[in-house]
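Not every chain is included here, but those present sit where they belong.
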C-alpha cells in the first residue's frame, strides 16, 4: 500500500520522535512496516509476543522494534523500548499517515442549505446532509453517508462510506466511523397491550465523545427518553449492537459481535471480548475484563476477569457430557445422599489414619 | 428534542383520550415526557417498575403516570391506570408525533418510469425505485434506500436511510424499517458436489405483514422456493438474521443479535431474548419465551420459559468448573459405582433410622 515515493526515516530520526534506544546501526533507513515473517528491504518490523522470538533470527526486515528483554535476540538494527506494540503503532502512523480531507462538497452530494459544513470538510458523492446538521473542520464524510437533521459531527472525523447518523445525534472530534454503521436508530421500546405491541417513541439521542472508533456495521440506538452515551476514547469493533440508554465509560474497548442490551452501564477501561452478550440494566465496574462469548446476566461490582464459555469437545464427548448436564442437580443430590450414608455407616468407625 | 413551541395538554385532556383517573390537580399542563430522574418542568414521567418507587418522591416532573398500587406513592399530580408503561407509550406518541411524509420524489432519486409511487409518498435523495416497484400512500422512503423490481411497499410505512428491499418482496402497511436493513437477499442455499459447492437459486420472496418493525442492520433472506414470512405485528430488534423460509407468527418480539436458521417456524406471541440462536427446521409453539443467549437446538411444543446460558464466574472459578464439565459423564459413572458399592456393603445392614 505504501507507494515507492513515500519518505524514509532513519532509526535515529525515529527515536528522536518517539524515544527508545538503538542497538546497531542508527543510520539505517526504513520506508514501510512489515511483519517479521514477510518483511522486505527498507522495512521495520516488531516483536510484541515472545512466541515469535525465533522469527527475529530469520527476518529480512531492515530494522526491528523490540522490548528490553528481547534486546539481544536479534542481529538486525533495532529500537529497544518499553512497549514495542505501542511503539510500532506510532512508527506505522508516521509511515502511513491517514489521508487528509479534500475540502469541498461533491457536486453529487445533497447538502441542505441550512446545514453548516466547515469549508475544510470533505463531503463525498451521494452523501446527504440534512437541515441543521453540522460538519466540523477537516472532517471527511464518505460517499453515500447520511446525516439526519441537527446532527453534529466534530473536527477531524472520518465517516466512511454508507454510514447513517440519525437526527439529533452528536459525534465528537477525531472520531472514526466505518462503513455501514448506524447511529441513532430507534431503540427497541415496545409495550404489550391487549394482544399487540405499542411503540414507545424513542426521543433520546446518541452522544459520542472524542477519539472514539466504531467498526463496520455496528449499531448504536438512540435513547428512549434520555441519551445513549459513548464516552471519549471508546473503541468498538464491527457488528456490535448497543441498545438504548447504554452508557460506555471512557477508554473501554469492545470486540466484534458483542450485544449490549438496554440501560447497561459499562465502566471505564473495560475490555470486553467478542461475541459477549450483556443483559439489560446490568452495571459493570471499571477495569473489568470479560472473555469472548460470555453471557453477562447480572452486574459486576469488582475489577477482574470474568468468563462463562461452554468448553467445546469432539461431538461424541460433548453429547455424553451435555446429557449429564441436564441431570447435574440430581447428581449433586445423589452425592449428598452418599455422603450421608457413608457418615452413617462409619459413625462408630473413625478413619484409618 | 421537543421544540419550545410544541403544544401542551392538561391531564384532564389526556385522560379524556386515553382513560385512567387523575389524583391531584387535573389542570396541570405537560409538554414533553421524561424520566423520573431527569424530568424538568412541563414534563410527564411514569413509574412502571416498583424498584424506582423512591424516585417518585424526588422527581421534578410536573405529573406522573402510575399503576394503581403506586397511587399514593407520589405527591405530584398523577394519572392512575392499569398499565403505566402502555399508557406512557400513548402519551409520548401524542407529545412526539412521528413526522408526516413530505409528498414528492427528490430530484436526486432514481425512480423507474414503470414504478408506481403514490403521490402522497416521499422518496428521498439517492433512493432507487426499480421497474414495477410500488410505494403506497404516505410512505416515506429514506435517502439511499433501494427497492428492487416489483417490490411492493404498503401505506404509511417508514423505510429509513440505506435500506435494501430486493426484487419481488412485499411489505405491508404501517411497517417501520430502520437503516441498513436488507430484505430479500439470497438465502444460504448450497449443495456440495464433487469437491465444490453449487448454488441453489433462491427464487422465493419475503412477505412482511402490517405493523411490523425491523431494527437496524437486520437481514431477512428470501425463500429458497416458497416464501419467508413475517406475520403482522412482529417486532424485530437490530442485527437479527432470519434465514430462508422462516415463518414468524404474529405479534412475536425478538431482541437484537438473534439468529434464526432456515425453515424455522416460530409461533405467535413469542418473546425471544437477545443473542439467541435457533437451529434449522425447528418449530416453536405460540407463547414461548426464550432467555437471551440460549441456543435452541430442537423444537419446543409447549408454552413456557426456556433457557440455556452458561453461568459466568470469575475466570479462575470458571476454569476450574469448566475443566470438570469435560469429565461430567465420567463423574456420573463414578457416582453410580459408588452407589452400587454402598448398596453392596450395606446389603445386610439396614440404614440406622
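As written, the chains take the letters A and B, and residue 1 is the first residue of each chain.
The definition used in the following text is that contacts are C-beta pairs under 8 Å (C-beta built on N, C-alpha and C of every residue); 3 or more make two chains touch, one makes a residue touch a chain.
Remember, predicted model here, so these are calculated numbers, not experimental data.
**Q** Number of identical chains in the whole complex, 2 of which are shown?
**A** In total, this homomeric complex is built from 3 copies.
The rule is short, and it goes like this: only the chains that are shown with their structure count from here on.
**Q** Within the complex, which stretch of subunit B touches subunit A?
**A** Residues 1-2, 33-35, 37-38, 83, 85-86, 88-90, 92-93, 96, 98, 106, 108, 124-126, 142-144, 160-162, 176, 178-180, 211, 213, 215-217, 233, 235, 237-239, 251, 253, 255-257, 269, 274-275, 292-293, 309-315, 318-319, 322-323, 325-329, 331-332, 335, 338-339, 342, 345-346, 349, 351-352.
**Q** For the complex, which residues does subunit A have touching subunit B?
**A** Residues 108, 110, 126, 128, 144, 146, 148, 162, 164, 166, 168, 180, 182, 185-186, 188-193, 195-201, 203-205, 217, 219, 221, 225-226, 239, 241, 243, 257, 259, 261, 277, 279, 290-291, 294-297, 304-311, 313, 317, 320-321, 323-325, 327-328, 331, 334-335, 338, 341-342, 344-345, 347.
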